[in-house]
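One structure, pasted below without further comment.
Removed: one protein chain of the complex. Kept in place: all other protein chains.
Labels run A, B and C following the written order; every chain starts at residue 1.
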Amino acid sequence: MNKIVKNAEEAIIGVSNGMTLMLGGFGLCGIPENSLKALAESGIKDLVCISNNAGIDDFGLGVLLRDRQLKKMIASYVGENKEFERQFLSGELEVELNPQGTLAERIRAGGAGIPAFFVPAGYGTEVAQGKEVREFNGKMHLLETALTADFAFVKAKYGDYSGNLIYNNTANNFNNMMASAGKITIAEVEELVPTGELDPNQIHTPGIFVQRIFKGTGYEKRIEFETVR
Amino acid sequence: MNKIVKNAEEAIIGVSNGMTLMLGGFGLCGIPENSLKALAESGIKDLVCISNNAGIDDFGLGVLLRDRQLKKMIASYVGENKEFERQFLSGELEVELNPQGTLAERIRAGGAGIPAFFVPAGYGTEVAQGKEVREFNGKMHLLETALTADFAFVKAKYGDYSGNLIYNNTANNFNNMMASAGKITIAEVEELVPTGELDPNQIHTPGIFVQRIFKGTGYEKRIEFETVR
Amino acid sequence: MALDKNGIAQRIAQELKDGYYVNLGIGIPTLVANYIPDGMEVTLQSENGLLGIGPFPEKGKADPDLINAGKQTVTATSGASFFDSALSFAMIRGGHIDLTVLGAFEVSEKGDIASWKIPGKLVKGMGGAMDLVASAKNIIVATTHTNRKGESKLLRKCTLPLTGVACVKRIVTDLAVLDIVEEGFKLIERAPGVTVEEIKNATEGFLFIDGDIPEMNI
Partner (left out) sequence: MALDKNGIAQRIAQELKDGYYVNLGIGIPTLVANYIPDGMEVTLQSENGLLGIGPFPEKGKADPDLINAGKQTVTATSGASFFDSALSFAMIRGGHIDLTVLGAFEVSEKGDIASWKIPGKLVKGMGGAMDLVASAKNIIVATTHTNRKGESKLLRKCTLPLTGVACVKRIVTDLAVLDIVEEGFKLIERAPGVTVEEIKNATEGFLFIDGDIPEMNI
């Protein structure tokens, strides 16, 4: 069973108009740069994108946004992006904002076969609109539902031929859960090693969650706010 | 802030009659041997124990059972233990059996502040008795609630002074979730190293979940079914 | 002639496909691992936290920290990964396991399964069986067609406490391969030398026979 594909162009085969995609990363940290570029070049449109953020104007998810490939965004924080603002205010882009922890948990639930769960976040706010409210231990909670995607795109530091993944530092973020929640999960990695080279006790994402894997190239790894001492 | 305690006797200070405890391990693999011994010697009774299994007659949780220290067990599989059978059938011991994945998820939920969630396991069986049933995506699910404990006892291969833990092979099992679900979590480790010696990308249980840690001694690591080629 | 345990396992192994992730229960299902075709990549999951079960260890090399869900000492394959029980059941509940093979006391013609409890006998607990049957994409039951008293295990309705409802897809017994379809147990294959009549006599639930029934190819 070969999971290895040559590059991002081959990896995105099957992605089509109107599909729901998950895209890992927090800000520009740990985003699947190669896959995002291939999606931008593909011209595929009407996409529903689940991603914590929306990239910046000329990089990451921002490029798909600029080229009007997105129909809807499910995210928690979408600042840092002027084109996003314009499309959102003009109504071109549908946006569903989630508390960040709720978003993370909804994705984990999608991967773990849990259709719904209760959390306290958002009770009494506009996030609660239309949601079932229930009290547990004297505290009000909202019923939140699972998220899954047709394709999930994740980025890891190391991957092996079996699809096992290891992330680096805070570049893990949403990638690990998203890998489990895609019907088809595509992993791009900085280093692709033969099966058996990664320590089985150190795997963050077991290969069962990954259907396609490739070695990415030309990582820019842009920094949004370089802050030094 | 010193989390290090000298030994299991010091670690269990505060555990008292009637408390709810979580005990890591699957079968005899990854059980907190030192803590279990100290609990057995303490004579503390009327305990509610959450543990996937119940040990064997003369080792692990089986010793607490033999000495009538348990009031109730919450578990998924309790074979391999004759005294358990006797107390269960005579009504001395209250037993709540959970599907194993539901048990694991209830403990994770307890640590993650999720009071309740839906799962398909057990629908249409006696496990469903008294539980809310709801359909999602054409499939019936049960509402299950979170589990927490006054004290959680876990065992890891490596630990550092800050409470960061790394498990070995299949000795992780229930330990990782239980560490997050104890009001006070006590970790015993085979090797206790100074803070900074463990790779931050390889930590299974971040130190925030661990309140007390000690180096265990005299590990027997009994094997239930030694099977060879 | 009725198959022995190994024969049942051998027939079930024909259901495997390259790239499959499989969870094998205790008993006959475990034997399926011995019949994975050469060159086929099948990854075995153990619900106590291992993806990539290898062969049993060599004598003297058993690692107490490396067991399967039956608490037997095992090894891990190259490419294996270890994880906690929550992630292990996330794999199972999330539908990431391609095939689950498990034993049963009884199966009903609706696909219900009873496999964990016999009233009056010692309750050992359901372990991971309820999670597995409630969520696996494809569930095959490996069992003898009748119990020791000669009574059918393929029933109209289960009499024992259920493990799951309407979940079994296929049953491989010592006598036959059967699928659960709307009508009941659909006979797919006969064990070598076993007649349709013999299978009919051993099946209490409704046996649906459509055309000629071929012999298993084992």
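FYI, a residue touches a chain if its C-beta (ideal position, glycine included) is under 8 Å from a C-beta of that chain, and two chains touch if they have at least 3 such contacts.
The structure presented is a predicted model; accordingly, all values stated were derived computationally and were not measured.
Across the whole complex, the hidden chain's contacts among the shown chains comprise A, B. The chain not shown here is touched by just one of A:Ser35, A:Asn173 or A:Asn201, and that residue is A:Asn173. For the chain left out of this panel, the touching residue among B:Asn7, B:Thr145, B:Asn201 or B:Thr227 is B:Asn201. Contact with the chain that does not appear here is found for just one residue of A:Thr20, A:Gln69 or A:Thr102, A:Thr102. Residues of chain A that touch the chain left out of the display are 26-30, 52, 75-80, 85, 88-89, 95, 97, 99-105, 107-108, 119-127, 157, 167-177, 204, 221-229. Counting over the whole complex, chain B has residues 1, 108, 110-114, 160-162, 164, 180, 195-196, 200-201, 203, 206-209 touching the chain that is not drawn.
As a working rule, only the chains that are shown with their structure count from here on.
For this pair, chain A with chain C, the centres built from the Cα atoms lie 36 Å apart.
Chain A and chain B have Cα centroids lying 33 Å from one another. Residues of chain B in contact with two or more other chains: 105, 119-120, 167-169. Each of the following residues of chain C touches two or more other chains: 76, 82-83, 86, 89, 92-93, 135.
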